[in-house]
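The other protein chains are all here in position, but one chain of the complex has been omitted.
Let's turn to subunit A:
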Amino acid sequence: MKKVLYAASTCVTPLGFTTAATFEAVQAGQTGLRPHWFDFSDESFAAATIDETWLAEAFAPLGHSAADYSKLEKMSILAVTGAMSRVAFSLTGPDTLLVYCSAKGNISHLAVGGTPYLAQLARTVARACGFANEPLVISNACISSLQGLVVARRLLKAGRYQHAVVVGADEVTKFTLSGFHAFNALSRQPCLPFDAAREGINLGEAAAAMVLTVGPVEGLSAGAVEVVTGFSTNDAHHISAPSRTGEGLYQAVTKVLQQAGGGPVDFIGAHGTATRYNDEMEAQAFHRAGLHEVPLHSLKGYFGHTLGAAGLLEAALGIESMQRSELISSRGYTTCGTSLPVRPIRQRAPAELRRFLKTSSGFGGCNAAVLFAKAA
């Protein structure tokens, strides 16, 4: 069977515009979370946003007209262009699929009378980056880009394409922030995933792009990372509350582990939004799957919840973690805050990391799980 291999990634985040720069900032203990004020409240909300000036400086050398693109489009183009530049093979032929994933796209345009369509956004990014094929667009709430990886892996495995570029992108908007606020799901302070004192999420923005390949490609070493398998499930329980038993996530994780033929998982990139219900649900699912002793982190303490971008951003940083043999700590965790304990990573540490499980869950009851492994 064909192996689907990870070839490269680029993360565009408040902490850096490459995966390496973002990873190093995280390992240096930085966070993108800052107080932000919105016009409907006198109090601030912690959120992680990308500096517009910094973005403009990075975007200018690409040679596109800055005025033609929204902030989200610039972030996306920067991420995709970056990832494409990191592989030695061409990605602009008919053998490459672009999978564009976003929960809300250019939703901020609604406030100024625009009508944002996700397919239009994806096409704008695809054309700017020179793709031959029409992009495939996925909008599955907060699992969007991890589900993008699941879909891309299947289509590559089926032999439909040689390469795929999966990109996840979402931005901080008043639209989403006010909605989560109405849900009482926001924490004004930096979020505390899996901690006893956690109060809710922070929002963040990011674009992350990842190149996958099944082609016979030069330059991929024996330590290459394989996208072993991935599944999504639905809780079939509630449209906005996670299953109390973690059923859907448990099923997704179980399917992944079964298809991978068992074996240890060295660390988990959890969703860890820092709401009461989400983190409890994840703890339940990981216990049921027998993974509660596996070190895990949530990266929401560095980036906030980047919605549709979160899965791919966190997968890219998890792979960087594998390749550098260095665990990322779960920022914001000090005291166990779930009824069944899990093992958030307390500090950056060297470790041999061969197998990495990434999970995401979202509104609509959706869950996704993907296993990455270093090829033998």
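Keep in mind that, in the parts below, a contact is a pair of C-beta atoms (placed from the backbone, for glycine too) under 8 Å apart; a residue touches a chain by one contact, two chains touch by 3 or more; residues count from 1.
Here is the rule we go by: contacts and distances are computed from a predicted model.
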_As a check of understanding, state which of "Nicotinate dehydrogenase FAD-subunit", "3-oxoacyl-ACP synthase", "Chemotaxis protein CheA" or "Carrier domain-containing protein" is the UniProt name of the chain not shown._
"3-oxoacyl-ACP synthase"
_Which of A:A28, A:I239 or A:A376 contacts the chain that the document leaves out_ = A:I239
*Just name the one of A:V26, A:V151, A:V228 or A:V370 that touches the chain not displayed here.*
A:V151
*Who touches the missing chain here, A:Q27, A:S139 or A:Q189?*
A:S139
*Tell me where the left-out chain touches subunit A, residue by residue.*
39-40, 103-105, 107, 110-111, 115, 117-120, 122, 136-141, 147, 151, 154-155, 157-158, 160, 174-175, 178-183, 231-240, 247-248, 251, 255, 362-366
